[in-house]
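Heads up, one of the protein chains got dropped from this complex, but the rest are sitting where they should.
Letters A, B, C, D and E name the chains as they come in the text, with residue numbers starting at 1 for each one.
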Amino acid sequence: MQYSFIDTLVKIWEMSGFSYISWQQLLMIGISGVLIYLAIVKGFEPLLLLPIAFGMLLTNLPLADLMVEEVPGSGQPGGLLSYLYLGVKKGIYPSLIFMGIGAMTDFGPLIARPTSLFLGAAAQFGIYVAFTIARALNFTPQEAASIGIIGGADGPTAIYLTAKLADHLLPAIAIAAYSYMALIPMIQPPLMRLLTTKKERETKMEQLREVSKLEKILFPIVVTILCVLLLPSVAPLIGMLMLGNLFRESGVVERLSDTAQNALINIVTIFLGVTVGATAKAETFLRLETLMIIGLGLLAFSFSTVGGLLFGKLMYWLSGGKVNPLIGSAGVSAVPMAARVSQVEGQKANPSNFLLMHAMGPNVAGVIGSAVAAGFLLAVFGQ
Amino acid sequence: MQYSFIDTLVKIWEMSGFSYISWQQLLMIGISGVLIYLAIVKGFEPLLLLPIAFGMLLTNLPLADLMVEEVPGSGQPGGLLSYLYLGVKKGIYPSLIFMGIGAMTDFGPLIARPTSLFLGAAAQFGIYVAFTIARALNFTPQEAASIGIIGGADGPTAIYLTAKLADHLLPAIAIAAYSYMALIPMIQPPLMRLLTTKKERETKMEQLREVSKLEKILFPIVVTILCVLLLPSVAPLIGMLMLGNLFRESGVVERLSDTAQNALINIVTIFLGVTVGATAKAETFLRLETLMIIGLGLLAFSFSTVGGLLFGKLMYWLSGGKVNPLIGSAGVSAVPMAARVSQVEGQKANPSNFLLMHAMGPNVAGVIGSAVAAGFLLAVFGQ
Amino acid sequence: MQYSFIDTLVKIWEMSGFSYISWQQLLMIGISGVLIYLAIVKGFEPLLLLPIAFGMLLTNLPLADLMVEEVPGSGQPGGLLSYLYLGVKKGIYPSLIFMGIGAMTDFGPLIARPTSLFLGAAAQFGIYVAFTIARALNFTPQEAASIGIIGGADGPTAIYLTAKLADHLLPAIAIAAYSYMALIPMIQPPLMRLLTTKKERETKMEQLREVSKLEKILFPIVVTILCVLLLPSVAPLIGMLMLGNLFRESGVVERLSDTAQNALINIVTIFLGVTVGATAKAETFLRLETLMIIGLGLLAFSFSTVGGLLFGKLMYWLSGGKVNPLIGSAGVSAVPMAARVSQVEGQKANPSNFLLMHAMGPNVAGVIGSAVAAGFLLAVFGQ
Amino acid sequence: MTISESLLISVFGLAIVFVVLIALCLFIMLQSRIIGAFRLKKKEAPQKKTEQSASVEKKDAAISAGQLKLFDVDEKTAAIIMAIVSHVSKTPLSELQFKSIKALD
Amino acid sequence: MTISESLLISVFGLAIVFVVLIALCLFIMLQSRIIGAFRLKKKEAPQKKTEQSASVEKKDAAISAGQLKLFDVDEKTAAIIMAIVSHVSKTPLSELQFKSIKALD
Partner (left out) sequence: MTISESLLISVFGLAIVFVVLIALCLFIMLQSRIIGAFRLKKKEAPQKKTEQSASVEKKDAAISAGQLKLFDVDEKTAAIIMAIVSHVSKTPLSELQFKSIKALD
């Protein structure tokens, strides 16, 4: 009989993760712990950061192999998360999340003041700044495009584009995108104060006109037709965003709208978060690249903010002082955080200033803006 | 340097949908607009027509390619909707919708008066009338069967059968089925007044007996066994319908029943609607066939109504004037619209007449009836 | 013309299930009826037994072929349930159910008294007893391991392991596991009274200390790291259980927690139940094996109870009479039924005795214990 | 397949629908008869109760929208109730139909 | 691809975002103009009503958490309402923010 208790303990040790774990994996587990801390204690976009962090934890425990893909015809199933990851790989989850976001979004303020769209365009500036610098740093065009899109300040869009162009960068880009979105109240105010004068910040804006139900119903249809005609590659994102919004505004499919913004988006968010996190294996994540992505991401966010603010100043000037440039920074998207930052800064300059509704216009325009930017990059750099 | 701004704009134009769009696609976009109007303003079965219409819009925007199937082994993902369409293609969605419908349906009135089942059978008459005429018009047997099933007045059944027999006709048949279901209050009343006398319409019916919980629990089990034994091909539809109903009536799996009739059916409805709509590409939809299907569908609905009414008259005569023939037209299914039409017409003839509960029996019998008819057609014409 | 009505009726009869049904299938339908009765009238874990029983009914109706797998490349779709079964086959459903259970479970009592974990380990005793006997009865090692896991008193774990090791035994093991879980109030009390003295049963336990939020948040993270490092094969079960628990305890992702324990777990439960039931075809289920599994399952449950109780007595003795050995039997898992049984028996011996909270510790420890046992068996006997 | 064959298939198809549904009808009748026989004895005593609850049950039936009636409740209280229901159910007041609000004393 | 080409792509990329969003802007303006022209006549009569309902509508907007204000309602009733809302919505009272509770008389 060749079994003995000591032998078996040794075997168990050898079969266990303890004998395989590397310092890199330990470091990754530590990073996932930090992300969990940020999500729970600091409230950094916990709906995505918490699943991402946990996926990162799971994937760096050796031998668990949750992301091993099924070998077709082998008869042996793959890892649990490899199946759930298919929705990321095929670009399904981000589109479904966009449907839910569409069902939650009121485009009223944008329709009431359509010039908000300019700010939503200008605040994509950082995407291209980061793209150009990333290219200069020898990232491939696909990688550079994916890094740039962090400046879109829109999680699902960033994940969608990166999954298609450079999926090895997925966890770094997703984490950077969601972290910086959570950090908007720290990133934007200094730039806002730097680039605007006190007088500009004090500007009170006229109340927005009421938007009729008809306009709200036509909006998603018109946006879909125009955007997809102009840039067919945005169809999955803009199409689903606007389908969700049509559910909302039509008023006749309450139950579909409710499911799109609750059960469905939540299920998809869990699957997307955990599996995106699970792509962050130590060997691909612990590289200089990742640090560069984090740096470039901050740059992208900052330049997007700058783009929005400068265009805001232009509109202030063109409108003869009727537009408060502070609403420009909300054009980065990061709904509704960036709009709230505009509100707070506006009130600091002038306590009777209520910019929230005015900032919601550029804010939701920024979602469309970054989806369009992603569509362009996909059209140019996709296979 | 070979880039110039004008060149690029030209390129963008060439890459955009504007340079590819055909008048047929524009027409389809127009049709989808009409369907959205009917769904929202006229309230035509919006839960399905709205997603269908939006899917139709998306699929006819050139180059969006949302329905392009993944080429196995190419490594390149397919269009977003091509994945969601798998549930239609494999017949999964209609069955899951049937589970939700089962969980929503009270078969009590049918159990209280089982002779309602005759009316639910007679009101499938139009299926076979339309089938025969479609054959005479040189549709293939599979196509004719799919067209006929419109007369079943039951959306999921029509989609299930058509996806299996003639999926190129899917959008036309689905749109016809749901539109006519919404038009029941216009289609049926003239036929009802034409085929019945005032005296018949005035008939007041005896109150239905109370149905015990035991009978309600046994019902789904017995129906499943009998129907599937008699016609095995109905198993996916009747089986799931009755599983949902068993969830409901058992009273011990409240949470499953709730999810079946809310989150699950809503998710599936969205996916089914959008993807069925997305099969309506201009080149396959804009044919004489489609017009013929729309015409044959109306015929099928009308003859089903006639079948139900005539059998209702027979039951009036056999019962010595105890059965109001107006409940016959409710046998087409189209739950609960057709039953409400019976109620309204009955009350017009005799203000103290309450037929709603009496019409619910044939109404839910019609759901079983059309599923059985679909099972028969599938058994005969399926591969 | 070669059609005649009689001929057709004969043909229909020949095409119907009536001419194919065997007595074995009739017997299976009868068994499914008994299970439906137990689920609805006796309240035997209806959330799973009801779908299982209905799946069993459907699969034994001849020619319905709901479990026929799609032949790749044939272009012909498979049976409805064969698609839903993929989630069982690939081990996805049990893990998702565990996520929901994690979101529903309060590990507070376990954290307050971590020695409960010993009881959760001891009460897996029956797993190995049944495994050894099953081996002696000439079951293959994979089969014996799957049979043994019934003693874990944990449905999803049993299904997960069996689907990976011996899926031909899936229905028998699933039905045995859920039935015995429902029978806990009958199985355990005699053993509890047999193995403990009145004095032991009268023991009142000290109130549990309060557990801080921080401890509750750290718990799922620590458990995941430790368990997966020690036994990587438990990652899908323990990882998802703890992810769900982290959703719950973090307090910042209420909507994900809610969806995990409602819409998602319910959808998965329906699919898992029906398809597991549908593997119970007469030809594989009606064997001596099945009876042996049912017998061995009872044995496994009993010995797990005994293991927990004996270790409880040991703790009673070591603690100088501070631990009531009745909480040992709750270590089998079967949450929360087994803990309630401990409460009831404790109160019988001493009406002022409240053991429920004290029994919840071993109870939830038992879930971890059986997952670890399953991980071990999978590591040893998996391919 | 000729037209006459199509016609025959149609006739047979409709016949089958009838066959299946008639079989169901007979089975349900049989079952009701059997269950009815068993229940006959128990039924006499609790008859009164079931009649009373009948009106209540109707409200629960099917997909009925939330509807209440107003008896013995002052309007202010009713308004508060409606506001709460509207708020909690996230339905605009305009879309809720209250048929009755009744004090239960 | 050289750096200058990257730069050009960036310029064109930003230009396209502007082109698409400007097109959208123009379209929305046009549409509002048309709809506005149609609605002009109907608007005069029910103006008052819309103003009144404006404050109500704001509450419904977007993802607002359940918030109420307190007018003309005694504290006891308000407390009861808050308890009910808390109970029904399964939210601990400490996590609910009531901005106003108003009697509708």
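Convention: contacts are C-beta pairs under 8 Å (C-beta built on N, C-alpha and C of every residue); 3 or more make two chains touch, one makes a residue touch a chain.
All figures in this text were calculated on a predicted structure; none of them were measured in a lab.
Enquirer: Among C:Gln25, C:Ser95 or C:Gln124, which one is in touch with the chain left out?
Expert: C:Gln124
Enquirer: Which residue from C:Val10, C:Val71 or C:Leu226 sits in contact with the chain not drawn here?
Expert: C:Leu226
Enquirer: Of C:Ala144, C:Leu241, C:Leu296 or C:Ala349, which one is in contact with the hidden chain?
Expert: C:Ala144
Enquirer: Which listed residue, C:Thr132, C:Thr197 or C:Ser319, touches the chain dropped from view?
Expert: Touches the omitted chain: C:Thr132.
Enquirer: Quickly run down the residues of subunit C that touch the omitted chain.
Expert: 104, 106, 110-111, 114-115, 117-118, 120-122, 124-125, 127-129, 131-132, 135-136, 141, 144, 210, 212, 214-215, 218-219, 222-223, 226-227, 230-231, 365, 368-369, 372-373, 376-377, 380
One rule holds in what follows: only the chains that are shown with their structure count from here on.
Enquirer: Among the chains, which has its CA centre at the largest distance from subunit E's?
Expert: C
Enquirer: At the interface of subunit A with subunit B, does the proportion of residue numbers present on both copies reach over half, so same, or stay under half, so different?
Expert: Subunit A vs subunit B: different; shared/all numbers falls short of half.
Enquirer: Quick check: how many Å separate the C-alpha centres of subunit B and subunit C?
Expert: Between these chains, centre-to-centre, one finds 39 Å.
Enquirer: Let me have the rounded angstrom distance from the C-alpha centre of subunit B over to the C-alpha centre of subunit D, please.
Expert: Whole-Å distance between the two chain centres: 22.
Enquirer: Which residue numbers or ranges of subunit D touch two or more of the other chains?
Expert: 16, 19
Enquirer: Out of subunit A, which residues touch more than one other chain, so two or more?
Expert: Subunit A, residues with two or more chain partners: 230-231, 262-263.
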